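Everything below concerns the one structure shown next.
What you see is the complex with one protein chain gone and the rest in place.
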Amino acid sequence: MSTNKTGFQAARWNEALISELSEEGARGIVPPAVDAEIAAAVGDVAASLPPGARRAAPPDLPEVTQHRVLRHFLRLSQMCMGFDVTTDMMGTCTMKYSPKAHEHIARGAKLADLHPLQGVDSLQGLLELMYRFNRIMCEISGMDEFTFQPASGAQGIYTNACLIRAYHESRGDLGKRDEIITTSFSHPADAATPAVAGFKVITLMPGEMGFAGVDALKAAISDRTAGLMLTNPEDTGQYNPNIRQFVDLVHEAGGLCAYDQANGNPLLGVVRAGDTGFDMCQFNLHKTFSAPHGSLGMGCAAVGVKDFLRKFLPRPLVAEDGSGGYRLDYDQGEGIDKIRAFIGNVHAVLKAYSWVMSLGAEGLRAVAETAVLNNNYMLTKMRGMRGVTIPWPANNYPKLEQVRYSFEQMFAETGVTSHDVIDRMVDFGVQHCMPSHVPMLVPEPFTVEPGESLTVAEMDQMLAALQAISDEAYSDAEKAQGGPYNASTTRIDGDVPEDPDCWAFTYRGYQRKKPMWTSENRRKIERHDGGY
Amino acid sequence: MSDDNGFIHPYVPNAAPVPLRRLLKEIGVDNVTDLYVSVPEELQVKGLLNLPDALPSEHDLRRHVEAIIGKNLSCRDHLNFCGAGCWQHYVPAICDEITGRGEFLTAYGGGTYSDHGKNQAMFEFQSLIGELVGLEVVGTPSYDMGAAVNSAVTMACRITARRGVLLSGAVSGDMRSQISGFTKMVADVDTIALDAASGLIDLDDLKSKLTSDIGAVYFENPNYFGLIESRGAEIAEIVHAAGALLVVGVDPLSLGVLAAPGDYGADIVCGQIQPLGIHMYGGGGCAGFIASRDEERFVSEYPMILMSIAPGAEEGDFGFAWSTMQRTSYDKRHDSEDYAGTTQWLWGIGAAVYLSLMGPRGMEEVASGILQRTRYAAERINELKGISVAHLDSAFFKEFIIDFADSGKSVAEVNAALLVNGIFGGKDLSGEFPEFGQSALYCVTEIHGKKDIDRLVDSLAEVLS
Partner (left out) sequence: MTFRLGLIVNPIAGMGGTVGLKGSDTPEIVARARELGAEPQAPERAGQALGAIVAANVALDLFAAPGEMGEAEARAAGFTPKVIGSPVEGDTVAEDSVRAAQAMAELPVDLILFAGGDGTARDLVRAIGGQVPVVGIPAGVKMHSAVYATNPRAAARMVLRYMQGGISIRELEVMDIDEAAFREGAVSAKLYGYLKVPYLPGLVQGTKAGGVSRDRTALAGIAARIAEAMEPGRLYILGPGTTMRAVADKIGVEKTLLGVDLVRDGERIATDAGERDILAALDGTATIAVTPIGGQGHFFGRGNQQISAQIISRVGLEHITVAATMEKIASLRDNLLHVDTGDRALDARFSGWRRVITGYHTDTVCRVST
């Protein structure tokens, strides 16, 4: 049926839900046996629990034999396009190779089987690792101290917002300074987390160059300005060259500046947050620093601050103990409340540390420059693709790290949308690109971020897939709009997850609500055609 | 990288001279530095960063890093009795197999058609947790338990349009800190006093604090000290009568035996994921979840991604999609009351594997066995001179408090001495709960056999003598 060039067909196991694989009496694993003496000494403790505490009936979990569980989840893994198996240029995600060596080190007992509270004397290796990486991140960013407590970029940015809040609170200014300025193309978390931290948010819209101008910032600054939180380069791949002026203007007004380095890959060894004047920053270790993305998590954020903000960092901090070892400083002082349990996703820290140690300073620079090189190669080729336009034509600068393209012209001429392209491209054996975060200011957006890991052949593979789809859009639009054809599942009824009468988030819910899916009485769903 | 030698490294193929030159030519520039024209000169680093010498050889790198972490003592070769929010449980081999699969490990934002397997695994996580807690809606994983509690109590406040939150006094200091920080601007948090005798929440104090301003009441079951609450239904009634919502925090590993909070009236349940087949990773294994009934007024307040099942094009086909993203900060941006992002989905997948392996019998046996081992340990320890176990006559799961008051020794001293014997002692509570004096929170799980517990008892005896 399909004529895609690669002949790719995703695994389609039609693997049933695990709850449907249940067979009475099957066991997947037997828990450790209770010593006979213990059982004799204490008896059946469960049976003597007060009635209100005891479960009425066993949980309705499936009973599945061991190898079938393995097979089930292995099959599911085969229907998943991780970076390990295919080219992934998902914009804003900074997909890159997560070296296996680092995985293997992290899975050893000396990291995987550590308890965070087992006593500092027994965690010297861990603390040393964190301390060393702290120093490395300071050198990379121009900051003076790092914490790795936040478990994701969004949580790292939230930490920045809390630090800004603590700073102004310590000066008695919090009532007066209640506004954070951000931009429309910074990550949604740059607007969301200051709002959660209690700030008013002023969002600057892009000018004709695709980024906010200095005059827009000046209009937004006032004596209520608490700070600036933004991403640069932004999600469109455009670097705002006025960034230093932005920072200076906010400082003059008495605000602090937080640099969301989610798009920091092209700047490693090239530009430092500290040199740009920022007071604090955050990096995604699971993006830029190669820790694996983990199917949307094992995230970790490295949040760095200048010296004067060190006292506000959440506790504990890793410090030298004065006799050649390390300790955890739990002294709360002016530290902000804890952002996350314990000291952070240390496995991500280990992988990030290993990655930097493998590359060194020259390698880090090569990573940044190659990411930009690859990005502009993709740009050069995609520019010529029929139906593709680059927004903000006034901005002629090469783009860093990623490019937000537009399929507006293709849509006007053929009716094929960027979502159609996204759905169709998986037929070519590549992970799909992301359209855009909200607000989707660019019509029919399509954001491509090759990163530095891919070979020329892999980039050409992606280009060939997109070219094939473009050709198809102009010759057989209906075909282009009907994908995917060779994916792990057939096209779904997208209204069901949006309809309160139909959605189901558990097997229980699914069994109860499934009849509604085919009912005549289904309501018409007003959907938002977002980026997902 | 502007000289013709480029840079050779296994992680950056196009930095090598041949592809570098080819790409430069295709783009039409002479140097990579030409691509940075949008970045002002004065902001750019001159030369290279001052970083440690590179170790491009995998062998050399491994030696280096493993030498550093080799200085750790692990819970594999030491006997660990520390819990308090992160616990040592057995991680089945198949859990490690699946969480180690490259496809899952390195997937990210793929959707309905590219990451069907990840989506199904996540839906199954939601489903199996739902069975344990007795509720039909479960969200994708939160950053940790504290984040789950934060999301849950603020949801409850939004749903009831009230500002007040009552927290059980039996939650960890760390969690109180997380909650304080997050709710600062939107809720008024107060603590429910504990009954000194039982260690559980004082119902009279709860009733006295349940004004019409209270939106959420939170307690954990088992609580931070391991104590089991059996008055769940009664508490739910009291809370609901005041127009508030009941939020209960659980250790799902207990729910093979303990009552499902959804069954006794909890409106929102929060829980830990780490006990379900996830290594501790020094705290990195932590993750949380929230769950509720399937009502629009609840679902619309979930801050995280929700994975819904949906029918496919042919009979019997199904797929999955992220539902109603307009609930989340991805869409709401500055209108957000909570925030979402990359969390800990891989651990959710691991938990799905764990629950699939364990089944109802496994979950019942592991919980039942932990109850027995904990009781055995507590009773033996209580017999030692100079120390006592708090609330020995109450029901507790996995953890209990040892009071060292009569021993004349501090917890720190005891733990240092235990360490010499290859044992990690329980968490020192003296700073967190000064009213308990020199007390420690000890944790016994299914990995502890009689020999291990006896060894602890003997070591304690030795240390205390």
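First chain written, first letter: the chains are A and B, and each begins at residue 1.
Just so it is clear, a residue touches a chain if its C-beta (ideal position, glycine included) is under 8 Å from a C-beta of that chain, and two chains touch if they have at least 3 such contacts.
Everything numeric in this text was worked out from a predicted model, so none of it was measured.
The hidden chain makes contact, of the residues A:Pro150, A:Pro445 or A:Gly509, with A:Pro445.
The chain omitted from view is touched by exactly one of A:Tyr259, A:Phe411 or A:Phe446, namely A:Phe411. From the set B:His279, B:Arg333, B:Arg375 or B:His448, the residue in touch with the chain omitted from the display is B:Arg333, counting the whole complex.
One of A:His104, A:Arg171 or A:Lys200 touches the chain omitted from the figure, and that residue is A:Lys200.
Interface residues of chain A facing the missing partner chain: 179, 184, 191, 195, 199-208, 215-216, 218-220, 408, 411-412, 415, 417, 419, 438-445, 478, 493-495, 520, 524-530. Residues of chain B in touch with the missing chain: 326, 331-335.
What we mean here is this: only the chains that are shown with their structure count from here on.
Annotation: 19 Å between the Cα-based centres of chain A and chain B.
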